[in-house]
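Just one protein chain is left out here, and the rest sit where they should.
Which chain is which? They are A and B, in the order written, and residues in each are numbered from 1.
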Amino acid sequence: MAVCIAVIAKENYPLYIRSVPTQNELKFHYTVHTSLDVVEEKISAVGKSLGDQRELYLGLLYPTEDYKVYGYVTNSKVKFVIVVDSSNTSLRDNEIRSMFRKLHNSFTDVMCNPFHNPGDPIQSKAFDGIVSGMMTQTG
Amino acid sequence: MECQEEKPIIYTMENKPIVTCAGDQGLFMSLYTSLAQQLPREPMEWRRTYGRAPKMIHLEANFVQFKEELLPKEGNKALLTFPFLHIYWTDCCDTEVYKTSVKEDMLRWQNSLRLHGSADWVIIVVETNDTKKKNKTNILPRASIVDKIRSDFCNKQNDRCVVLSDPLKDSTRSQESWNSLLLKLRTLLLMSFTKNLGRFEDDMRTLREKRTQPGWSFCEYFMVQEELAFVFEMLQQFEDALVQYDELDALFTQYVLNFGAGDTANWLGSFCAPVRSWNGLLLRRPIDMEKRDGIQRGEASLLDLRSYLFSRQCTLLIFLLRPWEVTQRALELLHNCVQELRLLEVSVLEGSLDCWVFLSCLEVLHRIEGCCDQAQLAANCSHTVGLWAYATDKLKSLGELCGLVSEKGPTSEDLNRTVDLLAGLGDERPETVHSLQSPYKKLKEALSSVEAFERHYLELSHAAMEMYRAIGRLRSARLVGKSLAEFYMRKGDPERAESFLQEALKSYVSEGWSLPVTHTRKQIAECQKLLSRTEDYLQTSALLAGDLNLTSEERKHFCQEILTFAAKAGEDSHKVTLSMAVFAQLTRLQFHPATASVHSGADLRVVLTLRCLMPLSVRIQQVAASIHFDVDRGGTRGRSKGAQRPTNPGTVEFTHSSSSAGPPSSSSVGPSLELDEIHDRSPSDNTLNSAGVVCKNTHLLLRRHDSNTPPDTPNCVSPPAVAMKEGAQMLKVQDVTLEPGNNNVIFTAPSEQPGTYTLRQLCATVGQVQFVLPHIYPSVQYEVYSQEPQLTVEPLSEPLLAGLPQKVKFTLLTGHYTVKKGVALQLSNTDTMPILPSTSCTAHIRDPAAELVGESVLSIQSSEKVTSISLPPTPPYHTLEFQLEVLCIIPSGSDRPANERLTNGEVRHRPRSYSHPDTPMTAIDQRMSIDCPWSIYSTLLALTFYIPFKTKHSLLSAGNRKYIQVCVQNVSDVNFMLAEVKLTEKQHPSLELLSLNTKTQQPLCSKHSVFCLWEVRWKDDLPSCLQCVFSATFSPLNQDISAFKPFHYQFNLERVTTLYSVRAEILPPAGEQHCRSGFLCGLEVSVTRLSEPAEGELAEETDTDGLKTTKLMYEVADSSSNWAVCGKSSGIVSMPLRANATHKVQIEVMPLFAGHLPFPKIKVLKYLPHTAAVAIQPDPDSCVENDSLSLLDKTLDDQADTASIRSRGSVHSVGSGDQQQKGVAMPRLEAFSPGQVFNNSHARQVLVLPATDDHIVEVNAT
């Protein structure tokens, strides 16, 4: 269901980005990169506006005609972005949430891997597995 | 009562719940206005069903005359037209009238109501005073009428009849009655609402439950629920109204989804109809009736339905002052519609949707602008910008569709397409006909011509970009910019395009997004090519050629671009200079030899490792590295500097942050922090106050640095201005072919002049193209030094022993000097250290790397003055080694040759001996002076030898007989064999030295001594002074006799003749034959003159009786304190000048112990009265004095080689003693030299008995 999943470092360079092979990868790179605008907007909103919910899940960043882009930021300012095809409108918010949780858990494991050097692109079979799971499974 | 005639219209903004009025119309009319005004004045609390929160609402009503047909027919669900309350007005107070007419009328009214089952009615009885005056006859109390009415109609619900008393007066009474009436009306209305709405909702729900049944139509249901929405709206309950629409929205969406999921509802058919009109949303009317009708008739298309729904929601949201929700919902709606149409597989004319979306976006924006001021808009453009951007996109795709973007304008079929699209728009709506700038007009115009399109498109794009910038969504802004750039490219305007692309590229690069970087860069390349900005283009293509995101074909293409340009014959001769970094990376640099420091003229190679980023192998005409040369004096000692190189010498690794694909690694940013421990001690007592960890380089770390630096120079957007500095020295290699990946380029570095060479720039030339690395960092340098030839001599064995042949090693560093054939070293010989001719002496020649490169036998010629060693030919900066055997003659002493000139005309240095601090041996420095062909000065070299022996001598006497003892001590670490010990006397041949030594050879081990003894025999008389030479041969232990080397020791003995003999006797006390301790006994000392006074010895004095005497002083000194001397222990005797003259002295002594006690010591000294003080020059002692004097300053003197050795033999302790007394006129004492006084009783002992029962004596004593 997810057509593209990306992990973006604190400094906004991609740590991991993968999209369904059927579609034009480049487009997703642009989409994800642009979505950072909204992510930053939402992050900086924290604390300013009252009654903001300070959960890691940022919700729908912005919809486009073809895709919905969802965001999530860890406390270490690492961003997760999931792009979903607009056509499957059946996708519920909490499903997205759980996807992000899964991602986050897996990411944490990567970070705790002694062979991983923080700030390097993610090269982890386990993580790949999780991601492909989300991209294939039909929601 | 204006509207009472015609059927009330279904919807006006001021729609109100309908209330019918029956009965006395005139009466009602008189009260209508005040009623209509006062009813809404007070709010009422509305308690609601289904647990919805109660609300305060202001009730209004639309009063209409009662008509039968107003009452709802069976099954008519309409709510808007539903009369919620029916009022009957009357002011009748006359029973007759009531009975005759009014009652009838009421009954009819009641029946018709009952017929339609509406129970919401009230009868109002108005009572005015003037009515009384009309007819005074049969007046009943008003109450009775009311009661009648009540009894007739309102059985058990009296509240349905209300009295309003003279309403037109304003009296408190009338007020009260008004209020109660109004209250009544409101309550009844609300009751009616609650009842009827409740019923309506129930019906609606049941209807919705039926939605799965066949024949159920969404549109019908839509109408029903919308009715409810209307009513809520009518009651100003916009919240609730909105909810109704949202529910409908959700319901419909769900259907569409289900359709997508497979189960189709037949009513959906109408929505699946192909889209025929796409004239956007219409938000200017409160309600769009034609669409509504369409829906009602079930003919609405999906777009119609959606548009209508949204327009309603929009209206309500604006009532609720939530305009920004409108924009947000609008965007969702538009996206959603597009999706739904796809999902329902509705056939759509290409581009029509774009039109619809475009129009809708603008419509929404207009609507919002309509309802809030600029400030608000500016503050909230984050909500509107989405629509702007969307509209922009759509317009762009439309433009592309209609061929308005291409350079050559639309084609015929483009035009047809345009026509079709415009047709779908239909006519402009009446609302907007008069507003220029209406979306409709905009679109029409935009599609009309290329120029118009461009104008509109740019306007929109810039608007969008501005807003994005304003709210800090720079990335989005850049993305719009990019598509704008694409537009410009299509229009064939690369100039404008590039600036946008560059800006975008910058951000992608700085944030390390490789794919966008690559893509954008490709576009830029295109621009630059079109603009024929050759350098930039080549630079970019170089980047792309090395870009791993591209396919190898693409990379090859770009690489080829460069090569073809390079290959172009230089009709324009100017070369293009690009940054090397995009073409190849300098990864490492190696020096051979690794020290990176060679002597001038030597061969130094530099190996560059270049990682070529090109996909093809590239032939390079020349790789050149420019060198900066400076002569520094330090350069002459090259090696030391070379050694400074940190890690493996001679290799410099150049680290590159990874290529464009690489993210800026967060870890690599900034210096790493350094900690240290601190211990803070109190200044007073040094106790520890606190300990901790501190940061040593805080100042560095706190310096602000932005966390993401551009990863690598290749990414820098425009090529850096690089220039190759010409003129400087160059390392050059011609015709290199760089394969993709690592290549080694080998240079031969110039090394003529000594100095430091720093590699500055690197430049690879491919035809017209130059790739330049402007700075080689970290800086790399190598050194060339030149060295003077050096000759050194070092001993092979430590320490060098004098007296034995010793091997020394000659080492010649040729430096820049070339030793040609026949060149020879001239060693000036010295007889103190001859060079022993050796049969075979071979020289070893080594190159700078200490590799043995040659051997040859040296030919050595020795004349008496010089030894010349002819060297084998040796190249520069080689070392020549050979060994020679030298012998340092142990100076035996006396010989003192005058300073003679050496062959080379400079003063010969006397080998000088001195005692070395760290060895017991005496050291001798031997200087050797060598004439080297490479310099006019002769080289002076010093060798230090050590004398392995210390030698002492002593004179022993027995009466007149004399013995000479020589002690040779081996102070070296070597064991020797000593042989042929001999002692000779120089001046007196008559003198005979009889050896008392038995062995001819004897080992002399390290740190051991050998003593030799000779007896001196003489004929007539013994010379007072002997000059002896002790000689022996020695060699290291167990070597054949040939190896023995001589060793001489020379010494003088003076005044050897015995002058006096002293004899002492100890006499027991009288009557005892033994001495007893503690008892005085006599000591008799007799001094006898043995020989005639020597010729030197003058009579000092004539005695009273005229005899010549010499004055002697005796002294009894008991060192071991065995004896107590009683009375004077010393005295002066004067000896007559005649042989065997004896002088006796009696002294009383007392033994302090019992046992065999040694005799007390007796000293005899020469006594010189003051008169003779100065007059004793010729005295033999004085010549000793002089001697010692001369010795003293000789030892200070440099030239006094052997003095110290000789002096050891002969210096007198007194010698210095009487230096001070010199010149002072006073009697002096002078010691005799060892041989002159012979003590007979030396070492004699006497038996002393213990004192008899001395302990008793002691008792007595106490």
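Just so we're on the same page, a residue touches a chain if its C-beta (ideal position, glycine included) is under 8 Å from a C-beta of that chain, and two chains touch if they have at least 3 such contacts.
Operating definition for what follows: contacts and distances are computed from a predicted model.
> One chain isn't displayed here; going by UniProt, is it "Trafficking protein particle complex subunit 6B", "AB hydrolase-1 domain-containing protein", "Nucleolar complex protein 4 homolog isoform X1" or "Signal peptidase complex subunit 3"?
"Trafficking protein particle complex subunit 6B"
> Taking the full complex into account, find the residue in B:Ser690, B:Ser840, B:Thr998 or B:Asn1038 that is in contact with the omitted chain.
B:Ser690
> Can you tell me which of B:Val419, B:Ala594, B:Ile678 or B:Cys1126 touches the chain that was removed from the display?
B:Ile678
> Even though one chain is hidden, which residues of chain B still touch it in the full complex?
With respect to the unshown chain, the touching residues of chain B are 672-679, 687-696, 698, 701-702, 704-707.
> Residues on chain A that touch the omitted chain in the whole complex?
Looking at chain A, the ones touching the missing chain are residues 10, 43, 46-47, 54-56, 73-77, 104-105, 107-108, 111-112, 118.
One rule holds for everything that comes next: only the chains that are shown with their structure count from here on.
> So the centre of each chain is just the mean of its C-alpha atoms; given that, what is the distance between chain A and chain B in Å?
Their C-alpha centroids are separated by 32 Å.
> Which residues of chain A touch chain B in the complex?
Touching chain B from chain A are residues 9-15, 25-26, 29-30, 33-34, 36-38, 40-41, 62-65, 86-87, 89-90, 117-121.
> Under the definition above, what is the set of chain B residues touching chain A in their complex?
253, 257, 260-261, 331-332, 334-336, 338-339, 342-343, 382, 386, 390, 468, 471-476, 479, 508, 511-513, 515-516, 519, 663-667, 707-708
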